[in-house]
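A single protein chain has been removed from this complex, and every other one stays in its place.
Chains: A and B, in written order; residue numbering restarts at 1 for each.
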Amino acid sequence: MQTETVHITPYRTLAWVLITLLGLTFITITATWIDLSALTVAVALLIATVKAYIVLTYFMHLKFESSLFRVFVFMVLFIYVLVIAFTLSDYLFR
Amino acid sequence: MEHRDDIGSKLGMWIFIFTEILLFGGLFLVYAIMRSSYSTEFHQAAHHLNAFIGAINTVVLLVSSATVAMSISAVQKGNKKLAVILLLITLLCAAIFMVNKYFEWGHKIHIGLYPGSALMLTLSHGQVMFFSLYYFMTGLHMFHLVVGGIILTIAIIKVQNGSINKDRYVLLENGGLYWHLVDLIWIYLFPLLYLIT
Partner (left out) sequence: MTEEKTHHPEPSYLVDTGKYKGLMAWLTSTDHKRIGLMYMYAMMVFFAVGVILGMVMRIELFWPGQQFYGPQAYNGIFTIHGIIMIFTVVIPGLAAVFGNFSMPIMIGARDVAFPRLNLFSFYLYVIGAAIALASQFMGNGPPDTGWTFYAPYSIQTHTNVVAAVFGAFVLGFSSILTGLNFIVTMHRMRAPGMTFFKMPLFPWSLYATAWIQVLATPIVGITLLMIIAERWLRIGFFDPSLGGDPVLYQHLFWIYSHPAVYIMILPAMGVITEIIPTFAQKKIFGYKAIAISSLAIALVGYFVWAHHMYTSGMSTTARWVFSLLTFLVAVPSAIKVFNWVTTMYKGSISLKPPFLFALGFIFLFMIGGMTGLSLGALATNIHVHDTAYVVAHFHYIVFGGVGFAFFAAIFYWYPKMYGRMYNFKMANWSFVFLFTGFNLLYFPQFIIGMMGMPRRYFDYLPQFTLGHQLSFFGGLLLVIGFIIMLITLFSKKGAPAPDNPWGGRTFEWRIPSPPPVENFEVMPEMAENEQPYDYK
């Protein structure tokens, strides 16, 4: 049985998180109307990553879990990003 | 002797989430390569997608993530009724998403735009790759959404009958984590498939 105090996320926090996410979605959509050519992907991915970070931190409760979970998430994403980068070392330089 | 380890249970669920991230990761890798090789054609092909429906689906999933997170808070506070209502809203959102998808895919299949179709085989390489990725990625995502829906349904039953309660709710947390994963994947799918026009 857990004896530590349990963190309960207030409804209001979750509501604000939702509003932020909806706002970022709106920004993503409008940003794509502006043509930045190659940068468009980067901007879209950047905003998506901010949204993902918010979902991970608040909805998935990572902010309030032990740091071990955050380390794991970071390592997994780090490895994955490197795999993409190394694969692109083939395709971008052919 | 009951051996209960909620943190261990949650850790297990997170590791499972990592495997799902890598599973979709393979598809996103293919996307990255195809997009880098066929950026103009991806741009053209994306016009066939309805960004408005895609946006609705994004909103619907974000709301559903919020409601499932809130349902956990509700259970933690002992508010069984609210928890069930929130979970039902989550399921409703899932259903809306599925209906939208049904119409999206249905329309494309109806006009002959699907992998291996006669029309598809006349399109340029980049466009074919775009649509293959579209179907595979949204299809796999749909599968996970349905699984998530089943998990949440089980969670509702357990909240209703009290086996998930204020002192014992790791199953709901884990179900919620799975649902957030479904949301996270869509957060990336939406801009990469629908907003590259």
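Operating definition for what follows: a residue touches a chain if its C-beta (ideal position, glycine included) is under 8 Å from a C-beta of that chain, and two chains touch if they have at least 3 such contacts.
Just so you know, these numbers come straight off a predicted model, no measurement behind them.
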item: Sole residue of A:Leu14, A:Ile29, A:Leu62 or A:Val76 that reaches the chain not shown, by the stated touch rule; value: A:Val76
item: Missing-partner contacts on subunit A, residue numbers; value: 68, 76, 79, 82-83, 86-87, 89-94
item: Touching residues on subunit B - with respect to the absent chain; value: 3, 5, 7-8, 11-12, 15-16, 18-20, 22-27, 29-30, 33-34, 38, 115-116, 121, 124-126, 128-129, 132, 135-136, 140
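Following the convention adopted for this analysis, only the chains that are shown with their structure count from here on.
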item: Separation of mean Cα positions, subunit B and subunit A [Å, integer]; value: 15
item: Contacting residues of subunit B [partner subunit A, same complex]; value: 4, 6-7, 10-11, 14-15, 18, 21-22, 25, 28-29, 32-33, 35-37, 51, 55, 58-59, 62-63, 65-66, 68-70, 72-73, 76-77, 173, 176-177, 180, 183-184, 187-188, 190-192, 195-197
item: List of subunit A residues in touch with subunit B within their complex; value: 1-2, 6, 8-11, 14-15, 17-18, 21-22, 25, 28-29, 32, 40-41, 44-45, 47-48, 51-52, 55-56, 58-61, 65-66, 68-69, 72-73, 76-77, 80, 83-84, 87-88, 91-92
